[in-house]
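Below: one structure, written as structure tokens.
Missing here: one protein chain of the complex. Every other protein chain is in place.
Residue numbering begins at 1 within each chain, and the chains themselves are lettered A, B and C in the order written.
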Amino acid sequence: MPRPKPFIREQRLNTGVYMSNPIKMVAEMYPWVPFQKLLGIKIESYDDDYAEISIPFREELAGTPNVYHGGVIASLIDLTGALSAWSGHDDKKGMRASTVSLNVQYLSGAKGEGIVAKSRAVKRGKELVFCSIEVFSVTSNRLIAKGDIVYRIV
Amino acid sequence: MPRPKPFIREQRLNTGVYMSNPIKMVAEMYPWVPFQKLLGIKIESYDDDYAEISIPFREELAGTPNVYHGGVIASLIDLTGALSAWSGHDDKKGMRASTVSLNVQYLSGAKGEGIVAKSRAVKRGKELVFCSIEVFSVTSNRLIAKGDIVYRIV
Amino acid sequence: MPRPKPFIREQRLNTGVYMSNPIKMVAEMYPWVPFQKLLGIKIESYDDDYAEISIPFREELAGTPNVYHGGVIASLIDLTGALSAWSGHDDKKGMRASTVSLNVQYLSGAKGEGIVAKSRAVKRGKELVFCSIEVFSVTSNRLIAKGDIVYRIV
Partner (left out) sequence: MPRPKPFIREQRLNTGVYMSNPIKMVAEMYPWVPFQKLLGIKIESYDDDYAEISIPFREELAGTPNVYHGGVIASLIDLTGALSAWSGHDDKKGMRASTVSLNVQYLSGAKGEGIVAKSRAVKRGKELVFCSIEVFSVTSNRLIAKGDIVYRIV
């Protein structure tokens, strides 16, 4: 549910460098959003309607020894979905955003290895963006969770 | 998705104190599960089929200034639902558990105040437990999110 | 996903009787919406943010002998949620509507008896209404499913 507008506004006061591309700025600031920083996210790539974000494994993120907590996976699904909604968004339509709803299915556990989420925005309405997200283990490359979000940008 | 079994086993090696009540032990260990410690959860209460867990506000958990990241709320829904499934569970039926699926609807934002989740396990099948969760802001006492999980204990 | 506007418009051509209360008209027309007629729905009651709708048992609605098909239950959750969103809606804000998303958890089966859904609209945003729905068996009065919808009226 990151709503980057305040960061954008703040940034505008300090520098003019991002003003020509607010979407790129959202992506560049993404790892600085406090909870996203706490998770240690790494943006792998993003393109129109697409985003790919990873989290290296740290024991602090575990629910059981060596296995990510379900909340970490849900968070990664939420924030990767959100970035795929931002990517390809026309900033003239507004820059205030939040997650409307989130669904996650947990398929298997990733043990002691990083995870990466890949999200695609499959439909853009006037305000709502529908995103489908899959989460893979980085080393063993197994599908460990899937989900979707409805994201709203106004 | 916490699967407390390993913690239980470990504990048994050290002390015998919890062996007579494994469910109570799950609850007492809950704030020590690494990611739950990172979130700073506080168990308010639990009883058969019920659990109530809060997270005091910290800027590290924000998605925008002063507002919880959606991932924090999803995590709280997951882990509070799980504790309500544990509460009232018959440990002789097994102690291995994981979340099957999670749904969250985001209703409004909590600004700079703590949140508390209240979960009820509304149905216990042979392996699956269905839990309904509501999240409130602590000071203004508004409903800020609701969700449900399907939890599996075997 | 019923979008009653066309029915409303049509009705206006014929009579003026409903013009003063479009929401009441939506409710009165509800059993005439073709698929809702096929299901044989019966509106039990509705009030601000609330609706209660039943379906008497018919073998045609079964998935296995004597048990409702999951699709019937999902449909009842959708359409009861929608009516609770209409109830209490300010018609001046618009009368075009559709379901954004639907979640259902199946808890137990109703055998050869009617079902009734009770829905509450728990949050109204500018366009989106969030509804929580429970489905009970009519005779044995057991909770057989629960769900929620996000509904949009513009």
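Basically, a residue touches a chain if its C-beta (ideal position, glycine included) is under 8 Å from a C-beta of that chain, and two chains touch if they have at least 3 such contacts.
Note that the coordinates shown come from a computational prediction; the quantities given were computed from them, not determined experimentally.
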Given C:39, C:121, C:135 or C:153, the correct residue touching the omitted chain is C:39
So one chain is hidden, and I want to know which residue out of C:62, C:122 or C:143 touches that hidden chain in the complete assembly.
C:62
I'm checking contacts with the chain that's been left out. Which of B:25, B:55 or B:100 qualifies?
B:100
Please give every residue of subunit C in contact with the chain that is not shown.
1-7, 33-39, 59-65, 67-76, 78-79, 98-106, 109
Suppose we count only contacts with the excluded chain; which residues of subunit B make the list?
100-101, 103, 127-128, 150, 152
At which residues does subunit A meet the chain that is not included here?
103, 105, 107-108, 122-123, 130, 132, 143, 146, 148, 150
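The definition used in the following text is that only the chains that are shown with their structure count from here on.
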Since subunit A and subunit B share one sequence, what rotation angle in degrees maps the C-alpha trace of one onto the other, as a multiple of 5?
180
Residue ranges of subunit B touching at least 2 other chains are 103, 105
